[in-house]
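This is the structure I have questions about; it appears just below.
Part of the complex only, each chain left as placed.
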Amino acid sequence: MAKIIISCAVTGSAHVPTMSDALPITPEQIADQSIAAAEAGAAILHLHARMPEDGRPTGDPDVYGRFLPVIRQATDAVVNITTGGAITMTVAERLAAAARFKPELCSLNMGSINFAFFPAARRISSWKHDWEEAYVRNSDDYIFRNTFRDIAYILETLSDAGTRFEHECYDVGHLYNLAHFLDRGLIKPGFFVQMVFGILGGIGADLDNLMFMKQTCDRLFGKDSYQWSVLAAGRHQMPFLTQAALLGGHVRVGLEDSLFIERGVLAASNAQQVEKIRRILAEMGHEPATPAEAREILGLKGGDRVEF
Amino acid sequence: MAKIIISCAVTGSAHVPTMSDALPITPEQIADQSIAAAEAGAAILHLHARMPEDGRPTGDPDVYGRFLPVIRQATDAVVNITTGGAITMTVAERLAAAARFKPELCSLNMGSINFAFFPAARRISSWKHDWEEAYVRNSDDYIFRNTFRDIAYILETLSDAGTRFEHECYDVGHLYNLAHFLDRGLIKPGFFVQMVFGILGGIGADLDNLMFMKQTCDRLFGKDSYQWSVLAAGRHQMPFLTQAALLGGHVRVGLEDSLFIERGVLAASNAQQVEKIRRILAEMGHEPATPAEAREILGLKGGDRVEF
């Protein structure tokens, strides 16, 4: 059966340190958990950076520079740098690290949506760091900005470096946006769709939606012209990944997407989630793709052509 | 068979005067076309204002004040004032007219999206007014802003006046946003969903999407707890409205949504579109709801309780 690519999104920017002690913050933690995730079977590591002292999301390339080479030396996994950044950054700030390090893969969000996680504040009474509470609560007024002009700018800027994209699609309209860029020739067949479920503001975490997103891709793009993967927020992570695999898709785990390993139990690490999805895939007869196989499937430029 | 509510969106803010001579601009034109649409069978008139001198969208309540009373005197139709405004306005500006005139119904957009119409610029070589070209071209960088905080603010501000809402949903996620406000008690059962198809940035104009949006409403809200209507952009208008009616929904026509009456032929007026959908409904055995019936179906406060 076809190999399945496991991506691992190691820390992201929506969760705050208060929510889980396992969330990697410092460059050392990010490197350690990334390497362990790769050893557990993740072929792609999707990375954000955080300020080492308080876990605040940052787009500063210098902070990225403290973990990217460490990861590269220890593992062959594909490094995927976010261009989504965090809700406090401009598009230019979001793009800085990817532009400097020219990775094989970057995330690219295919539309603007409300991206909200304020309801999480209700469950927290004391916060580790002073920035966290306002950061979480103000997400009720946050728009994750990705205009058509922004998307064209990112595509043009990074494509020159041979970087390809994990096209994050948070709703059905984002697939149509992707089709718009296909028509304009800024995206080419063989692209990689990352469907996102369960973010407040995006399409909800009902499996009917996964089925419909997949059917819509087939209708808009044609069955054989794209690769696809699924991530889902929180407790929806494993069920959605399982269904994705049943339908022929790839999967993304990681503490960016869910802090849990099972209902009510925090994950000890990113690697623990990689191991879990790997066991599920094995029961279904699937093997995880190696980094080399992932590069082949996604048509990546190669781990030796990055600048870190 | 159940009565079908025909809404007519008379002028909107996305089309520019260059695109059609029939687009009503001045308060007199807006009033005239609104009254004719009502006479043709529209039970609801969805209204925006434009600067009389050059057709530029405006949120200025004084401009609204020049046509609202005229319309009210001539027709019993329900007046629905936009809170979406135009891409150049802040949320406060968008809300000003509705807050002053306290209509029975306002539009309320249930999420943020890219809202783009820049491809239309390709087909236009000379423009009637100097603001138009930049307005159209820059929509590639435009986000139609409706954060959770904005939506809560509009719901709270206008609900006090007894105004109800045409909840415009541009994608599947917007239905989940609506469900979020239902959970919070800020929206109550009996609400009115307006599904929007074919805006670049929102869900596309394939009928599979209409079916799925309807199925998603039934799944999230329960079949009998909501009313729904459909609008679709441009040439998709009549096919989508026909399918909506087949599925038990209401319909919205008007030059805001489409400037055409059939493939390649500009509509002469809003009323002409009302007449066309009315003929189609009649073939299917449906009668249009009167304004009184629309008030009953949607639970509106009554045309005598507005402030214009």
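Think of it as A and B in the order they're written, each chain with its own count starting at 1.
Following the convention adopted for this analysis, a contact is a pair of C-beta atoms (placed from the backbone, for glycine too) under 8 Å apart; a residue touches a chain by one contact, two chains touch by 3 or more.
Everything quoted here is computed from the prediction, not taken from an experiment.
Asker: In this structure file, how many copies does the full complex comprise, given 2 in place?
Answerer: Spelled out: 2 chains shown, and the full complex contains 4 copies.
Keep this in mind: only the chains that are shown with their structure count from here on.
Asker: In whole angstrom, what separates the CA-based centres of chain A and chain B?
Answerer: A distance of 36 Å separates the two centres.
Asker: Per the contact definition, I'd like the list of chain B residues that touch chain A in the complex.
Answerer: Those residues of chain B that touch chain A are 111-114, 116, 118, 140-143, 145-150, 152, 170-173, 175-177, 179-180, 200-204, 206, 208-209, 212, 215-216, 219-220.
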